[in-house]
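My questions all concern the structure below.
The complex appears here minus one protein chain, its other protein chains still in place.
Here is chain A:
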Amino acid sequence: MALGNNTQRSYSIIPCFIFVELVIMAGTVLLAYYFECTDTFQVHIQGFFCQDGNLMKPYPGTEDESFISPLVLYCVLASTPTAIIFIGEISMYFIKSTRETLIVQEKTILTGECCYLNPLLRRIIRFIGVFAFGLFATDIFVNAGQVVTGNLAPYFLTVCKPNYTGNDCRAHHQFINNGNICTGDVEVIEKARRSFPSKHAALSIYSALYATMYITSTIKTKSSRLAKPVLCLGTLCAAFLTGLNRVSEYRNHCSDVIAGFILGSAVALFLGICVVHNFKGTHGAPSKPKPEDPRGMPLMAFPRVESPLETLSAQNHSASMTEVT
């Protein structure tokens, strides 16, 4: 092939990328936008018990007053794996020993006549794109769960300030299905109805797990034994503490945070294992040649070879073959 060993000509990659990946990505982002920023999807109105002790925790203030404010959290969890993948890929590409294996795994794709997509670019786009997709997908999962369940946050009754006069709330077992007896701030109540699963927990564990899987499967250093575990456990611990912080600030129930952890890690594991295949190349290792080919063909072609080595090999195979059968 004139293009060389590791170059592949493909005209379908750019259209495929544009018409499949980008469309899917755009749809995902659009759906996440509708969930997050508009009230297209109304929260399910969930009832509650009179004077439910689980829902009467103090109101911790708006989200921005939290110890981990949403803006900081989103920035960190979106940028950290991106930066890790970026640095890791670039260093892999420029370190000689890893570059060879990288080029074996991944082919340079020549599309059209001008554009070369080298392995570095392809890997970075693939991993970061899948990461971004997973981030939005996790967000959609979380929002769908929150909208469908309408689980009440621990501080719901505090901000709701229900007007019990219409209902007879003498007994604690009285279940109030009518959620419109709240007298508090409508927006805060709306927020308090979105609790299951915890968005912070799901997004942070997703991001941390994705970064951890990338680090574990990509960086292979013999010199430093502790750098990799420290990095991985550090990110995982940060995600874990984020979830715990939600519980300790009475913003989520414990079950919400656990559900968020399970959701985020399921998404990350699925994407990491089934979609990007543990961050290996798409082609995998080149398939080994058939074991009998190299030894068989010369013998078949020159049966009268007088060289002792050739006859040796002939004897060897045939002797062992007859032993086998």
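Everything that follows uses one rule, which is that a residue touches a chain if its C-beta (ideal position, glycine included) is under 8 Å from a C-beta of that chain, and two chains touch if they have at least 3 such contacts; residues count from 1.
Here, contacts and distances are computed from a predicted model.
Engineer: Look at the options "Eukaryotic translation initiation factor 3 subunit F", "Cysteine desulfurase, mitosomal", "Isoaspartyl peptidase/L-asparaginase" or "Phospholipid phosphatase-related protein type 3" and return the one that UniProt uses as the protein name of the missing chain.
Structural biologist: UniProt protein name of the non-displayed chain: "Phospholipid phosphatase-related protein type 3".
Engineer: Which residue from A:L71, A:C254 or A:V275 sits in contact with the chain not drawn here?
Structural biologist: A:V275
Engineer: Hey, which of A:P119, A:G145 or A:P162 is the one touching the hidden chain?
Structural biologist: Only one of A:P119, A:G145 or A:P162 touches the chain omitted from view, namely A:G145.
Engineer: Using the touch rule from the top, list residues of chain A that touch the missing partner.
Structural biologist: 16, 20-21, 24-25, 27-28, 44, 46-47, 49, 126, 129-130, 133-134, 137, 140-141, 144-145, 148-150, 171-173, 175, 177, 255, 267, 270-271, 274-277, 282, 291-292, 294-296, 299-300, 303-304, 308-309, 311-325
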